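Before we start, here is the structure in question, set down as structure tokens.
The complex appears here minus one protein chain, its other protein chains still in place.
Per-chain numbering from 1; labels A and B assigned in written order.
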Amino acid sequence: MERSIRMVTVNIDGKKIEVAEDTTILKAAEAAGIWIPSMCYSDLLEPYGVCRLCSVEVIRGKRSRIVTACNYPVREGLTVNTNSDKVKWIRKILMELMYSRWPNVPVVKEMAERLEVTKPRFVSLERDESENACILCGNCVNICRDVVKASVLSFEGIGIERKVVLPFNEQSETCISCGACAYVCPTGHIKIKSLETERGALQDFYLGPKSAINIPTLQAVPRVPVIDKNSCIKMQTGGCGICSEFCEPGAINYEMKDEEVDIEVGQILVTTGFNLFDPQQIPQYGYGRLDNVYNSLDFEFMLNSTGPTGGTIQCKDGSEPRAVGIIHCVGSRDENYKKYCSRVCCMYALKFAHLVKDRTKAEVYQFYIDMRAFGKGYEEFYKRLLDEGVNMIRGKVAEITEESYNGNKPHLLVKCEDTLIGKFREIPVDMVILCPAIEPAQDAAKIKKILSISQSPDKFFLERHPKLDPISTMTDGIFIAGCAQGPKDIPDSVAQASAAAARILSLISLGEVSVDPIKANVIEEFCSGCRICNNLCPYTAISFLEDKKISDINEMLCKGCGTCVAACPASAITGKGFTDEQILAELEGLLTV
Amino acid sequence: MSEEKKQNGWNPKIAAFLCNWCTYTGADLAGVSRLKSSPCVRIIRVMCSGRVDPSFILKAFKKGADGIFIGGCHIGDCHYSEGNYKTLRRIEFLKIFLEDFGIDPKRLRLEWISASEGDKYAATTLDFEKQIRELGPLTFMN
Partner (left out) sequence: MAYRTYLMVCAGTGCVANQSIKIKDTLIKELEKKGLQDEVAVVTTGCNGFCGVGPIMVVQPDGIFYQLLKSSDIPYLVEEHLIKGRPVKKFMYIPSEKEPPIPKMSDIDFFKKQVLIALRNRGLIDPEKIEEYIARGGYSGLAKALTEMTPDQVINEVKKSGLRGRGGGGFPTGIKWETMKKVPGDVRFVICNADEGDPGAFMDRSIIESDPHAVIEGMLIGAYGMGSTQGYVYIRNEYPIALERLLKAIAQAKEYGLLGENIFGTDFKFDIRIIRGAGAFVCGESTALMASIQGMPGEPRAKYVHTVEKGLFDFPTCLNNVETWANVPQIIQKGAEWFTQIGTGDVTNDPWGGSKGTKVFSLTGKVVNTGLVEVPMGITLREIIYDIGGGIKDGKKIKAVQTGGPSGGFIPESMLDLPVDFDELTKVGSMMGSGGMIIADEDNCIVDMAKYFLNFTQEESCGKCIPCREGTKRMYDILENISVGKGTEEDLELLEDLSYMVVESSLCALGGSAPNPVLTSLKYFKDEYLTHVREKKCPAKACRQLNVYTIDEEICATVGHGCDLCKKSCPDFAIFGETKKAHHIDQMKCHKCGACYDACNFKAIKVE
């Protein structure tokens, strides 16, 4: 039954204000610019009304009554006094009660100061000195039950024994780790523990979880939020859905699914990038096992001003590192892992060294094999770092361990060989940054199969000619650029990609393309339809024509390798330029002399 | 007659089918590098070693070749993805037949030589020439 919203006039502290009927006094006062204190109120929830701090005096005729502003609905002609002596007296004693029980909780202290309560007259036998004490506001229980609809948290105990608990004080299976309770907790009593990684990973730096709907990175294109299915409450329990309430254009669609789109193209540019070698394959470096061992991407994340530490370089416990070790060639130039050089690591490792020197007072130790500073300004940068006092140690690192001297907090120890002085060294550091090899993207083999392009021995995509045609593949119309073709840094990637784009555009603008004339074709009369050739073609250029019962070669796909020509038992396929007659004639010529 | 040939300073005739992308380029490299390779090898360029029809080999033997050398890309590195696999199959199979024809299978050699292995090309051809010399000229019942 629809009820139209009636506007009513209420008198708050002498101010007359018009609000919708049934608005709470708290909200009406807010609209009038009057502040009413509250401790248990949250905009996300139905008013709970347990702290009683928002008590105000409601005057009706000759009678006055103390009610809580957060849940008292206004009616026409209501008169409210939010700051009478009686109200002030009530708030003062309430605050004394709270302050005597939770003297160190910041929100309690702030409110006490604001309400001018300095020394409570009570001694609470249930006094809790901690800064994160639970003040029993009920926000977490209510949000979990009403918004998230998971009902995991609840109150236990009657009266003064009341406390918030998980069922049986154990980790709950119904908890979806949405973090709503931690978000809404005013004292920080509730923390979400990341169970994925116990040590070393940057997730531990998060004070709270990322929201399920977020813009992945600040440089994302298009710069619109995405919803992570696994942490979105609505997709898990059907609750919440608050984001769509805030979205004015109503752009949030929870039903959206992946779409498959078919597009007809003439050319394909493959730029599927690279993967970072997982340093966990080299267990002696301790990645994923020891604290404060990071790979370069982790460290980049930390350096970034939008990252978890806001750009500060800090160890897991928050302290500044006293020494940092940067290890080159983790997995690269290595007989056991990748034999090639990953090209970019030396330079970014030097960049790290420079930034560490710039932002902290830490000593930097650079463990390298060769310093590859091949580009414009690169060598000069290297020299600059030498001047900045970065310690360059030429040698491979054998092992990284965790040590602790004299009961001090543990640090890392890098055991390496310094080949320039011919000694083994053990260098204590607080943080280690590994520069892992650049390897082909995880799905490279899959792409290779789909597009029928080749991989070179190191599994990057094979270019047509390493010197003269690094952007094309053997297959016409398919181009490669960037790290998909081999490790390279940004200027080179840009150059290669531009070249590929230019090549593609030139072909497009041609309208007509000239193709290599070396192609095979089937002589209809000779073909018996045995179909031996159909499966031989690596380019799937041969198909079988059902109506004519002969095989047919797609000249655009055919690359002219001649395998089908050799295989045809009826010699029904000719390879232009390398026909049987031609080859035999050559043989004739060669051998008669 | 073969004895005569041998004594009269006979030089073996070796026909080589080289794949354009790898072995042919490797041979080119050997030449550019001034490496000594066998002069008895007479090269026919094909786009892929998979183009080599076994009938060519037989015809070549019939026309007077003493040895046949086939060079292709290393397995897994074929320019056309899989051509050399087919070559491998055919040549192995053919070698069985050659014996039945009365031709020593050692006269047919299949090598994988990449474009950078000029030295391997040179060494292989020299070795093959030596082998053919030992085997002597091929006699067929005409």
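A few notes on this one:
Heads up, the rule we're going with is that a residue touches a chain if its C-beta (ideal position, glycine included) is under 8 Å from a C-beta of that chain, and two chains touch if they have at least 3 such contacts.
Quick caveat: nothing in here was measured; it's all calculated off a predicted structure.
Shown chains touched by the undisplayed chain in the intact complex: A. Residue A:Arg162 is the one among A:Lys16, A:Arg60, A:Arg114 or A:Arg162 that touches the chain not shown.
Residue in contact with the omitted chain (choice from A:Ile90, A:Leu355 or A:Ile369): A:Ile90. Among A:Val67, A:Ile213 or A:Met235, the one in contact with the hidden chain is A:Val67. Mapped onto chain A, the interface with the missing chain covers residues 1, 49-52, 55, 66-68, 71-73, 86, 89-90, 93-94, 97-98, 100-101, 121-126, 136, 138, 154-155, 157-162.
The definition used in the following text is that only the chains that are shown with their structure count from here on.
Contact residues of chain A toward chain B in the complex are 452, 454, 456-457, 474, 518, 536, 538-539, 559-563, 565-567, 575, 578, 580, 583-584, 586-588, 590-592. On chain B, the positions that touch chain A within their shared complex are 13, 15, 42, 44, 46-48, 50-56, 59-60, 63-65, 76-83, 86, 90.
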